[in-house]
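The other protein chains are all here in position, but one chain of the complex has been omitted.
Here the chain labels run A and B in written order, and each chain numbers its own residues starting at 1.
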Amino acid sequence: MNLDYAGLFHALRPETSLVVGALIILGLDLSIFRRHTPVERLNLALWIGALAVLAAAAHVWFAPEGPVFGGVLILDKLAMATRLGVLGLTLLTFGVASAAPAPRNPAEQVAIILFATTGFLLMAAAQQLLLAFLALELASLSLYVLAGFDKTRPESAEAALKYFLFGGMAAAFLLFGFSLIYGLTGSIELPQIAGQLFHVTLSPLLVVALVMVLVAFGFKAAAAPFHLWAPDVYEGAPTSSAALIASASKLAGFTLFARLFWREFGAVAGSVSSAHGEPGWLPAVAVIAAVSMLIGNFGALAQSNVRRLLAYSAIAHAGNLLLGVIAAGDAGPAPFYYYAATYGLATVGAFGVIAVAERAGPCQKITDLAGLHRRSPLLAGCLAVFVLSLAGIPPLAGFFGKFTVFSAALQMGGLAGPAGWLAMLAIALSALALYYYLVILKQALVAKPAPDAAPIAVPAIAKLALVLAAGLIVLFGVNPSLLLGLF
Amino acid sequence: MDAHPYAFLALFAAIAVAFPVILLSVAQLWFRFFQPAKPSADKGAAYECGVTPTGDSWIQFKAHYYLYAILFLIFDVELLFLLPFAVAFTGLSAGALATMLVFIFLLAEGLVWAWHRGHLEWK
Partner (left out) sequence: MIHATLHAYVALSAALFAIGLLGVLIRRNTLVVFMCLELMLVASTLGLVAFSRFNGTDDGNVFVFFILTVAAAEVAVGLAIIVALFRKRQTIQVDELNTLKH
């Protein structure tokens, strides 16, 4: 076997930048900045982290396309787009982290965010089961730690434990599915597996393997009925961690999911474009998508906590994203990529607003946002952009994301099959979703502030991040080809 | 010998059960005929050698032990990769060596971090 280590090191420059950045942060924090206040240490770590992310983005931009290290990694358009998206969302997460109160170990927090991002980058490009599993676990383990990072609140540790237990179970399911796939095909490289499966019929063992992998991704993506951890984690985790879990990890996860299922199991996809579809994994994904949309949207209606509401909205959006993955067979990965990236922007932004609002007092209940337009017009304006984008109001990016995913699903066979029905269900539920999004906006834009509510001062970096996120949502909404042009 | 491939397992299991059963029944017979029980506080003590145990044996260990266990675990697992690497060393390229050095550097860096943070000091 001819292993090209030079090519591997060359291709892994983005990941190397991130890890080196993390090591520099840890080293400086231990030596020179040991005696400084946590806020100063956090700011220093965030600046170095931002530089590392920018360096990684430059490396991703200039990386040549093609397989790396004998096809372990594949650098194609989807990988590049996902990597750029993940890096951008990480940068915005840094903005959220700068607004939140400094934790006891600020440098470690930033370093672990960088490690998680390294995992996301590898997930975006993995073309082999082993690397896919390792990348997913690197990202997940980092996220468990981040969820429990706030040592002053028991809720944070509890959220971390729930996330850990559900995530660990998902990892075990994934691994068992992988082991069966390896047993059936004799390979862990996606192209070889796909070639083998082309000759194989849908045997019971293959069905078990598919179900296991599907369950695992259902857990990771917080799709119903495997969503139980999401509301607790969104509520209990520190705001910046919740932002990362909700945005960048979703984007990388769905890219891996689509790559795994279309590259590897393309031959046993089945069909959902007509009412008498063939069996395969597509019908199963369609069922999960429908359940996620229903549980997410109806669950969100009942919430009074703004973070739990965002979690249920994430479950509903996961349903839409699964619809995008279903449509990716015909329409390519562009629709669901666009949806995931712009959804990530809006969620990071929403969590950023929560993080800034928390500086002036607790921000858990929706009513805690009351009178935000008086307390900080900028914050209220940004929140309006984010929430309306989540709701899918034109001309914001969320609208075009829904439009492109739903139209791709409808083109698969019109209203004659489950894909079309699912798209109609999603459209109907989007109208319902408008209600709970408007409940947030009503508090933020119309309701009067509590008598003792002080104005909120927005720190400069957080202001930059929020305005950037809102600006990008408008820009991508008005000119979607900026993102779709990556393909 | 054309026995079933698992036959020796059955034999092994039978011996494994029979051996302690025989010993225990001999002890039981001895107890019944030669040495009736005379329980006393001294005989019931955990150590019959004069040292009186204090407190409960179900005490809580310091969470700090976990930290050492975790740090040990990392280097324990490192061996898993170093051993195959060492065995195949002569047939490997310089790139493989560089990769391994990166791996060891990252682990060592973690240890240095824990050391500087004071996690290795016994509190």
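Basically, a contact is a pair of C-beta atoms (placed from the backbone, for glycine too) under 8 Å apart; a residue touches a chain by one contact, two chains touch by 3 or more.
Since the structure is predicted, the reported quantities are computational estimates derived from the model, not experimental observations.
Per the touch definition above, the residue from B:Tyr6, B:Phe31, B:Phe89 or B:Trp115 contacting the chain not shown is B:Tyr6.
Remark: the omitted chain is touched by one listed residue; of A:Phe33, A:Phe69, A:Tyr182 or A:Phe487 this is A:Tyr182. Contact with the omitted chain, checked across A:Gly7, A:Gly71 or A:Gly168, is made by A:Gly168. Of the listed residues A:Leu18, A:Leu42, A:Ala99 or A:Val145, the one in contact with the hidden chain in the full complex is A:Val145. Along chain B, the points of touch with the absent chain fall at residues 5-6, 63, 66, 69-70, 73-74, 76-77, 80-81, 84.
Where chain A meets the missing chain, the touching residues are 129-130, 133-134, 137, 141, 144-145, 148, 151, 153-155, 157-162, 164-165, 168-169, 171-173, 175-176, 178-180, 182-183, 186-188, 231-232, 235-236.
The criterion applied here is as follows: only the chains that are shown with their structure count from here on.
The distance from the centre of chain A to the centre of chain B, each centre being the mean of the chain's C-alpha atoms, comes to 41 Å. Residue ranges of chain B in contact with chain A, taken from their complex: 93-96, 98-99, 106, 109, 113, 116-117. Of all the residues in chain A, the ones that touch chain B in their complex are 3-6, 8-9, 19, 23, 26, 30.
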